[in-house]
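A quick write-up on the structure given underneath.
Excluded from the complex is one protein chain; the other protein chains are retained at their positions.
Then we have chain A:
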């Protein structure tokens, strides 16, 4: 009953946020790529909140763009509102967030895929992988098609042995009642992969027509046009607002009264849920002293009345959800359209991956996205992009791309996953990054465009524009370093407008710009650049000059990190043969098999003495010897 479906370089299983980036990156890098997904109508589907970005995540989207991925461009074309967050808190933590038109987002992404050379998007359910001698050779679908490939990327999200739980009811299902992928999970377990079971949830959706918005607070988008992609030139100006309301005592009493019907307390849920994404029943139990919780009402798109009730994620029974909604100001007469639910799914323990996202066990097999234990569209997309790039690089015989912790949030995330694993669905937070002043929203292009160009995802044309921008920034910083601003009546006026103290004597422009209250615009007014510079360039100059001291400090720390990153450890090192390593360290290191001493030092259970021992062996050339014997 099986037939030969075709030969490809790379096959991507799944077309969620991870799968689409993986497929596009692989095809664009020059690998002949097949994307197989359960349902073509669910490409880049947003089963949870209709939004993209936010702190840390928004920066990932910018990084994806700088590396030639799609998420940024796609959301720029399909959002209903955009806001810059944390504007007052400093450049290191600024981040963009967009509300998406989830339907347009899907359509747009699907069409982009369809139009991409080298890329075939096909509906089909993969049942098993074809493996020979621990090497992946292809996949077999439910319909009997056998596709051959040199690399396979699994991006099955929450579909993997998915189970929806809603009150007393539970059934096998992917998100939003989509078909789950069951056999593939068993296939992975048969291959020997250690799996874990995670849980996430989503709130109910309601009809906008039945909301009394007068009882809520409006949350409009920014007045200024915003975009994620460095390439976007067309901005959406017609934005839709979101709305804010709150739960109250009635809500909490009602939920408490119905806790016994919650699957969370009846023991029906076995998966580990994320602490950062508790259900409303969870919040009320754990934070019982909090009198109210925020509820954001977010439109799901321009051509729909469906509204996402952010803050009310729940797995309570449908009738309870209905009544909870009606305790909330503005929702007294609301009509629920879909109930919220919890979903459990299988994920693989991510320490089984190399930092390229290739599995250690099966050559050519990559995994990306929620299957690796993360949550969030952006986290998924970032991994999908990296897996797509690295699968393509592998089949094309090129060097892999691994980003380190000082280069990108994507690097922080992947390093965390493959080095430490995760005990709950992993979400990126700015606090996970040691060098967050370097990993800014504004400089993602400066950090990564060159790498994107090297692997062939950034066009020469775009790269030339980038080089020009870089040169302009450098020149302008140099100019400010050499420019003196004299104390003059005009300078006094500008300083006063900036509520800064007047110049007592002539002052260097760069030094003056270091005053927190003095902007580049003020300097530009007193000592204008020869030609008008782009806003982007001005922003860079301002940040780089103003925070030079702090940036230098972090760069110094990075210098130390890089030294340790450059001390490579052989993949096949036999840690059990190294005398002097603590037993726990031997076991942990054998499991993670770090590629550098720096990575080894981040493995939990490895202490500084173990790192010293490793260094000692390395310097003495013993590593090679142990590796050869082992």
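Observations
Methods note: a contact is a pair of C-beta atoms (placed from the backbone, for glycine too) under 8 Å apart; a residue touches a chain by one contact, two chains touch by 3 or more; residues count from 1.
Here is the rule we use: contacts and distances are computed from a predicted model.
Of "ABC-2 type transport system ATP-binding protein", "Ectoine/hydroxyectoine ABC transporter permease subunit EhuD", "Cytochrome c oxidase subunit 3" or "tRNA modification GTPase MnmE", only "tRNA modification GTPase MnmE" is the UniProt protein name of the chain excluded from the display. Across the entire complex, the residue among A:143, A:177, A:256 or A:431 in touch with the chain not shown is A:431. Within the set A:492, A:517 or A:584, the residue that contacts the chain not displayed is A:517. Interface note for the absent chain: among A:47, A:162, A:204 or A:311, the touching residue is A:311. Within the whole complex, the absent chain has one touching residue among A:6, A:90, A:400 or A:570, and that is A:90. Within chain A, the residues in touch with the undisplayed chain are 48-49, 55-56, 85-86, 88-93, 203, 275-279, 282-283, 286-287, 290, 293-294, 296, 310-311, 313, 429-432, 434, 436-437, 516-517, 547, 550, 553-554, 559-560, 563, 579-580, 607-609, 612-613, 615-617, 619-620, 622.
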